[in-house]
Each structure stands twice: as structure tokens, then as C-alpha cells.
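This report refers to the structure that appears directly beneath it.
Here the complex is missing one protein chain, while the rest keep their positions.
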Amino acid sequence: MNALVFALVFWLGAWALNAALARSRWHATRPVRIFVPVLFGVTLLVLWEGIVRGLDVSPVILPAPSRVAQTFVVSTDTLWLDFRQTVLKGALSGYLIGCIAAFLTAIAIDRSSFLTRGLLPIGNFVAALPIVGIAPILVSWFGFDWHSKAAVVVVMVFFPMLVNTVQGLRETDPMQRDLMRTYAAGYLQTLVKLRLPAAMPFVFNGLKIATTLALIGAIVAEYFGSPIYGMGFRISTGVGSLSIDLVWAEIAVAALAGTVFYGLVAWAERLVTFWHPSQRG
Amino acid sequence: MRNTWPVLVVLGAIAALWYLAVAPMNIRGALDQAERAGAVVAPETPKARQEVSVWRLMIDNPDHIAAGYSLDRPRLPTPVQVGEELWKSTVGMALRGRAMSKRSLIYHGWVTLQATLWGFLLGTAVGILGAVAIVHWRVMDMSLMPWAIISQTVPIVALAPMIIVVSAQIGIEGRAIPKAIISAYLCYFPVLVGMVKGLRAPTVSQIDLLKTYNASALQGFLKLRVPASLPYLFTSLKVGIAAALVGTIVGELPTGAISGLGARILIGDQFGTPLAIWAALVAAAILAGVLVTLLDLLQKITLKRMGFRQ
Amino acid sequence: DPVKLQLKWVTQAQFAGYYVAADKGFYEEEGLDVTILPGGPDIAPEQVIAGGGADVIVDWMPAALAARERGLALVNIAQPFKRSGMMLTCWKDTGISKPEDLANHTLGVWFFGNEYPFLSWMSQLGISTDGKSENGVEVLKQGFNVDPLLQRQADCISTMTYNEYWQVIDAGVSPDDLITFKYEDYGVATLEDGLYVLEENLEDPAFVDKMVRFVRASMKGWKWAEENPDEAAMIVLDNDQTGAQTEKHQKRMMGEIAKLTSGSDGTLDPADYERTVRILLAGGSDPVITKEPQGAWTHAITDKALK
Amino acid sequence: MTETNPVISARNLDLVFQTNDGPVQALKDVALDIEKGDFVSFIGPSGCGKTTFLRVIAALEHPTGGTVTVNGMTPDEARRQRAYGYVFQAAGLFPWRTIARNIKLPLEIMGFSRAEQDERVERVLKLVDLDGFGEKYPWQLSGGMQQRASIARALAFDADILLMDEPFGALDEIVRDHLNEQLLALWERTGKTICFVTHSIPEAVYLSTKIVVMSPRPGRITDVIESPLPKERPLDIRDTPEFLEIAHRVREGLRAGHAYDD
Partner (left out) sequence: MTETNPVISARNLDLVFQTNDGPVQALKDVALDIEKGDFVSFIGPSGCGKTTFLRVIAALEHPTGGTVTVNGMTPDEARRQRAYGYVFQAAGLFPWRTIARNIKLPLEIMGFSRAEQDERVERVLKLVDLDGFGEKYPWQLSGGMQQRASIARALAFDADILLMDEPFGALDEIVRDHLNEQLLALWERTGKTICFVTHSIPEAVYLSTKIVVMSPRPGRITDVIESPLPKERPLDIRDTPEFLEIAHRVREGLRAGHAYDD
């Protein structure tokens, strides 16, 4: 019980501190902007630890974060192996192939307004579909190794990326296009100098959506068959063998990888679309 | 409706490609079948055929290509096969008065739909409340927003079994609620992001205008922020319901195996009946299409009645 | 009295006894209100019972003992399955004719608790599972179907005598093209579907009494199912919520299951238990369990139930 | 113009914004009295603090030095008494409300009765020549009509003071002339005190009884010109020598203050 009380007190204290910081005049400074969410995350962990200890929750149901951390440290080898298999091989390669293919397709169909008009509604529709469902089919097509995982990721990221890119390519305002016409600029020149840069905010929007899809896709696909390593493999078998702490360690890796991945894309976005009002803030 | 014609053409092209792809995808299966039936194929043994590309096989055994279009367990079924299976398990069942039998996709679609709708309601509620909190309190904005993004990087599939166990421990029976929770987990995020954008849509001068009227915070919220956010809300609701459906199906994949479209996909995989998987996939697609279209309609009507220009 | 039974897998004839007992009113006769919870690929019955989601679970002994070593005190109270139905099914044309030939091939294995017998078998054979080599096999985590074999992504896959093997046959493969290795035949069979409860619950006489009645009714169901396999299969089919099971398949499965349950009255044979433990302890570098389990089974329930 | 008690009175007004690039002095040492019934125009280069001054009067910004009183109260008190109507550069009508309901917005917030609301909407719509357009949505109206609707909205709750920040900036010259005429007529009819920001010299001269010329960075008043023009002003007045003379003086004032660095 003590642990729970401590956690609650910690939570209240941290929240009060955060509230005070947010109201203070330093709220816009960089350290505070980083500190506040971090403290919030720490609070969540403390609360979790407090609940598990205070209420004596069985570790096969919900292990305490401290225990997960221990497992994490002990099994870094396994985690790294799985990370390489699922994130680097499955998710990342699928992500790259899918996004590049969608990007090129978008540019290719963009020349024909007929194709664009035909593909865009379909792309929008497919982007709204529960594509994860095709995982078993692709696993049976492409085998057990990471290729099938990459294939699932390719299909999952393709349509959101396609739709966003096509939208972006149409996003130039008529005045800018007219300007290029008065220069008698060719198709390629207009594409490179006007439409691609103008499309970048949309492209990055697609890239960001795709990051989370990529991880989900790669992990779910491993549920339908995999070699005997990989994050999805470890998670699904971990539940079976009651190594729930290892499962949580994998979840932590996934969340970490996802966050870093997303962060990288967001960082690239800042670099590339520095000129966009949303980035100038 | 100027898009109808191009869409039809593109759909036609996709169907044609699909048909073409069936031949190479199924040639091995067709040859195995033919060999067992006693026909002579080249190369003769399955093991030898493993070493040969599908194109080679198609060239060497042109007579057997057609068989690939009517396999029982095709790697890639034809659209017609999928359509037939879908028809059989939906309308066919309904015609025999067994629309809600366990063998009917209508029943499984209904199960999935229920969980999706509950998840959607829950996710929307959480998303909207979160957005209101974020817009009104800076602490919330600073501490919650980054975690909302991080929450979406957690592989929800991994949590699914645990959510079931934990909810069982709290005394929640059945799979419906855990599925709804998973579905809400994916659904709340787009709603949250859209609503934050929407609630912040009013311009400074609109907010100032209300200040000159000495309007209270509540009045400002109801008369300005809420109506201004509606177009954003609907847009994100459409994304949200699609995400909710994905969540339900993901929730049904590893944890269900009982009922629902996700379970059908899983069972279809387990028993090696690809047609069942495809039919369930198409049913899920139709469900998604219907849900999004309904919301789209609702959006059009509401915004029109509210006077937003189309 | 309410009883919640968590199955290890989806509704199928493998669990016919329980469905028969429920359908034929055997549970009712004992004053029990039994809810049967089907399992699924990612439902761990051990976790469900730990979370209080079930009173009793159907589990394989390796998984149960592993859980016990992880601190979840499961106790076997009855063992309706006498024999193991697990086997490895291989293509003959891969040149495999005896277990030693498995080396340098790709094998599909189920995980989720089912891998333990396989791992100890391999370690007995001295074959490593780290990848294809002179002295090692490549292991795939097999999905839930037999496609890996049919599409030759694997040379061998795990099958149950009552289920997956027939899927292979149903796919048009002639039994002559296949070679099978039954775990039972190689002395590496571990005990399959048994009934397990939490140790702490057995201190409660009311619970024990409930279990006694439950086991009695369940075994009655099993015996009925053995005698009336076709009808039992239909009962199972009626209870299948997925609507994916077929009559033909379930009837055949019931026939095979009957072979496994016949010869057991529900009482655990300590010799079988000893063998299972021995196999598991011999799990090579990464044994399933590291020490002899204590108190992992009891005859207390079956003794009362079957008198 | 017989009162001696100024409606708005600013003394030594200072306002410094703290920005990321350091402090920006938007207003410096501004002193001004506005009498009841005055039509005061503020003119000056972009960024000189015209908007800021209006916002200070409306209590939307708080001065960092000096004092302002509105009807003898602080701006905040005056705001709470709903002493003024504010008209922004863009019409700023809510697109989801009809014109009538847009005009009702302040009335709802201030708690007028249903009947009173309807009655007032009716009245102000007539005042700005928009009767019959109450049920239209903003986007169904031209820019000029929208701007008139936003003036009607500011008039609806009978504030004594009207603060208008470049209300006609986005309109073309002909429409603008027309609205200027109407605004003058309205001012005469209602006797309100009007503070009016504009960039157009002719507009300022044509409308005002008093023209305040401001200089940029830090925003300061460089000239206050009392107009000798009669209250009755046909559009043609703009071609008279008096008019041109005032316009010239305003332009000179502006030019002087304009450190050319835009």
C-alpha cells in the first residue's frame, strides 16, 4: 500500500510542478518544453510501479517497470537481434520501398489528370481499409523471413503516401503555376522547381503517418509466421511462455524505435520544409 | 461525378492486372494438382519444379494455366472466386434465412461493427475531451501531446492479450470490451489531433471580438470554438472510424479467433482456406467504405445546415 | 455453481468432451454452470487463469510446468489425454527417412508453449536449432496452417494427428508422399491436454468439491464422445462461433481424438508425468524447466471424482 | 462637440511588446483626448501602432506605462460595461451563422431577451441598408455587404464608442466611397464617437473631424489635425481646395514620420 501512496503523492507533486512550469514565463524555453513531458512520462512509470507493488499485481499479468528494466538490461542481445530483424529488415526496408514506390507512382500518374482522378478516390478508399488483414496472405506468398514483413509494410504505407503525395503535387497555387508558364518552363522544370518543393509538407505528412504503420505492420505480420526471432515473434511467444517482462521490454523497444523513427522524420521535415509557416512557428 | 469514368477505368485496369497475376501465382498449385491427377507435367516432380521459375513453368505447361483459375486453395484467387465466396457467405446465407448464423459473414461483420462502433465512441470521446483539455490548459498541451504521439508507436497487438486478461481481472466478461478498447486506442489519436487543430482554428480577431463582448470562457467555447472546429472534427472522424476498424480487426486477430471479421481471417489462415480470408478482407473493405461514406454524408448534411460553404 | 473453463485452442473436436458434457447436461446434473471459453493463437490459458479469468484451464504439461517455474503454481488435476498427438510431417522427396536426417533442413514448429517437446527432442538428437548446418536445423515459427509445407517453404512441419495432418491430406497430398514422426514413437511425447487449476485454490474445500464434480462430468462427456464420435463432432460444430469448421473435418478429428483419450479415465499416470519432466529437463542448453517441479499434480480430485 | 469631458483620454501612454527578438516599443508617450461625438481617424505607416492603440482602448492590450480612461473608467471596466463596438479589418463574420444570427451574437452573449434581439437585428440591418439579407450566409454576400454586416453587429448593442480598424481596407475604391458615405450618414444620425484606422489619406480626410497622424517605431503621434470641413460632406468635397489642403498636410506629416526602411 505504501508504494501506491508514494506513487500518488509523487504524481500530485509532479503535476503541480508541471502546472507551475507551464504557467511560468519560461514555458516557451527549450529545457522546459522537454522537461515537462519527460516528467509526465516518469510520473506514469512511477504510478505504474506503485500500482503493481501496492496492489501486489502478479508479474505474469503486469510486471512492474523496474522489473521490465532489469529484463531489458539482461536481454539486450535478444532485443537487438529482434530489433534488427523486425525494425531494420522488415519495417525499414518495407517503409523505404513503399514510400519510394508511392512517391514515384504519384509523380507518374500526376501527369495524367485522368489517372489522378481515377486513382485518387481509390487510393483514399484503400488508405482507409484495414490492410493489416492481408498479413497472412503475404506471409504465405513471401515466406517466413523478413521479406513478407517488408511486403506487408509496403502495402500498408503505399496508399497513405500515394494519396498525400498526389495531393501535395496539386497543392501549388494557380498563380505560381502561371508564373512558371510565363517563363515557358517545361514539365520537368516546373516539377523540380515548383511542384516538388511545394508538395514537401504533404509528402512529410505521408511519411509520418507511414512510420507508425510500418512498425505495426511488421510486428503483426510476424504473428502469422516468422523465423524464431523478431519482435512480433518474441511478443507472441512471450505471452505464451509467460515471460511478460520480456514482452514489455519488446514493447518498450518498439515504442522507442517508433519514437526515434518518427522524430527523425520530423527532424528531416524541419530541415526540408523550414520555409513552411507551420515550421516557422 | 466527373470522376466516375476515370475511377471505373482504373478499377477495370486493376481487375485486369489481378486476372493476369493469377496465372503465375497459381501455376505451381495447378501443376501439383494436375500431376496428382495423373497428367504429365514438366518438370515432373514438385521438388524439381521448385527450382524452376513460374514463367518457365507457364511456358512449358500452357495447358495447365487455365486450371490455376479454379483451384480450391489458390494462392491468389480470381476476383470472381472471391465474389462468389462473398456472395455465398453473405447474401446466400441471408436468402436461406441464416443471415445471423455463425457461418455468415453478415454475423461476423456485425460483431466487428459493434466493437468498432463502441471503440469509435470511446475513442472519439477520449479524443475530444483530450483536445479540449489540451486547448484550455497549457500543462496538458505540454505534457500530453508528445505522449499522444508516442502512444501510437506502441504495438497495440502486443497489448491486446494483456488487455483481455486485465479486463477479465477487473471483471469484464467477453471480448467485446477489450476489442473496443484496442479499437479506441487507435481511434482517439486522429480525433485528438484534428480537434486540437479545430479548436484552435478561430482567428485571433475572432477571439478578440468575443473579448470585446466580455464573453465568458464557456460562451467563447460554445459559440466560437465548437462551431469553428466542426469541419475539422468530421474530417478526423472519418480517419478515426477507419482507424477504429483497423483496431478492431487487429484486436480480433490474436485475441479473438471466436467471431468477427478478424477472426475469420485468422481462421481462414489456420485452415488454409484463402477464399475465406479474401472474402473477409473484402467484407472488411466494404464495411470501412460504408462507415466512411456514412460519416461523409453526415458531414455534408451538417455543414450544409450550418451554412459552411461546400 | 459457476465454472469457467479456458480452452487452449479454438472450438474443435479436440475439446469435444467438454462440449458434450455441457450439451448433454452432464454439468447441469452435477449442479454446475460451466462457461467454456475458446482460446486462440495468442490466448495464454496460464495468463487467463492468473488473471482470474478462468477457474480451470486446458493446457499442455510443458507449458504448465514452465509457468509453474515462473511462479504461477498450476496443478494438474486430471489428464483426459493419455497419448500425444503431436508429430512432425515431412516431404519424402527431401530425403528424410529418420529423425537424424532432419539436420540441414527447415522445420516449422509451433511456439506458444508447444515448442518445448520439440526443443528437447532436438537436444536429445544433438541437433542445434540455430540455423541450417551439418548439425543444425532452421526453425520457423509456423503459422496456424500447413501452407509452409504445401508451398515448400519448410521441409517438415508440426502437425497433430487429429488436425493439421488431415489438412495436408485434404490439400490433395497423398500420404505416400509424406513421412511422419510421432513424438509418441520416439519417446519424446509430453502430456497434452490436461486440466489445471491454481494451487492456492485447492486449499478451498468448496473449490475442490466443485472440481470433483467438474472432472466427473467432463470425463463422462469424454467417454460419451469416444462412443459417439459423429454426434460429438456435430455438438462441437454447433458450438463453433467462428463458423469456419467443417463437418467432415470435425468428424475425422473426433475419430483421431478418441484414440488419444481412450485408455485414460482422467487420472494422471505418474509414469507419464515422470517421462514428461525428464524430457523437459533434458532441454539442452536452454531447458524448459531447470529443476524437478514439486506438487505439480494431484490425484485428490480424480480419486474422488472417479470413485 | 460642446462637451468638455473627453470620452477617451490617454496620458503618457507607453506599450512595449516582449518578443523573441527583444522588446518592441509599439507606443511611446501617446497623449490624446477624444470628445463625445468625434470622428477620429488614425493614419500612419504600417507597424506604427494604430491597431495597438485601438486595442489598448478596447482593453485587448494593456499599456506598460501611462493611463487611458474611457468614460472616466479604465478600459477594462468599460469593456465589462460593453462600452464599445469593435469592427475589424476583415469582416470576421462567423461563416456558420446567418447575417441575422451574426448580429445576434453579441446580444446573446450579453443576455438580451429573444424579442429584443429580433427587434435590434431588424433595426441595425435597416441602418446599414441590409434589410432582407438577414437569412443569408456571409459567403452569399459581397465583401462590401459583409463589411456593412460587421458594422451592424458592432452597432447592435448600442455602444457609445465605435472602434474601427481599417474596416474598408479590402474593398475596391468605388464600394469604399459608397460605404464612406453611408458611414458618415450613420455617424450623423447616431452621434456615436468613432475611432477609425485607415491607410487612405482621402478616406481619413473625408470622414474625420480629427485626424491623428502617427510615426513608426516607436509609435508616436506626430500631428493632430482638426478638420474645418462641414459635417455635411458630399463625395465631391474631395475635389475642393480645403480638402486638398488638409490632405496635403496629412501627407506631409506622414512623409516626415516615415523613416524609409520598409
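The letters A, B, C and D name the chains in turn, as written, and every chain counts its residues from 1.
The definition used in the following text is that a contact is a pair of C-beta atoms (placed from the backbone, for glycine too) under 8 Å apart; a residue touches a chain by one contact, two chains touch by 3 or more.
Note that this is a predicted model, so its numbers are computed, not measured.
In the complete complex, the hidden chain is touched by one of D:8, D:78 or D:145, namely D:145. Note on the undisplayed chain: of the listed residues A:57, A:194 or A:266, the one touching it is A:194. Residue-wise, the contact with the chain that is not shown comes from A:179, picked out of A:101, A:179 or A:252. Mapped onto subunit A, contacts with the missing chain fall at residues 173, 175-176, 178-185, 189, 193-194, 197-198, 200, 273-277, 280.
The set of subunit D residues touching the chain not shown comprises 45-46, 142-145, 172-175, 178, 199-201, 239, 244, 247-248, 254-255, 258, 260, 262.
We adopt the following convention: only the chains that are shown with their structure count from here on.
Subunit A and subunit D have CA centres that are 50 Å apart. Subunit C and subunit D have CA centres that are 84 Å apart. Subunit A and subunit C have Cα centroids separated by 38 Å. Multi-chain contact residues, meaning those touching two or more other chains, occur in subunit B at positions 75, 161-162, 165-166, 169, 254, 266, 268-269. Shown for subunit A are the residues that touch two or more other chains, namely 61, 136, 140, 223-224, 236, 239, 244.
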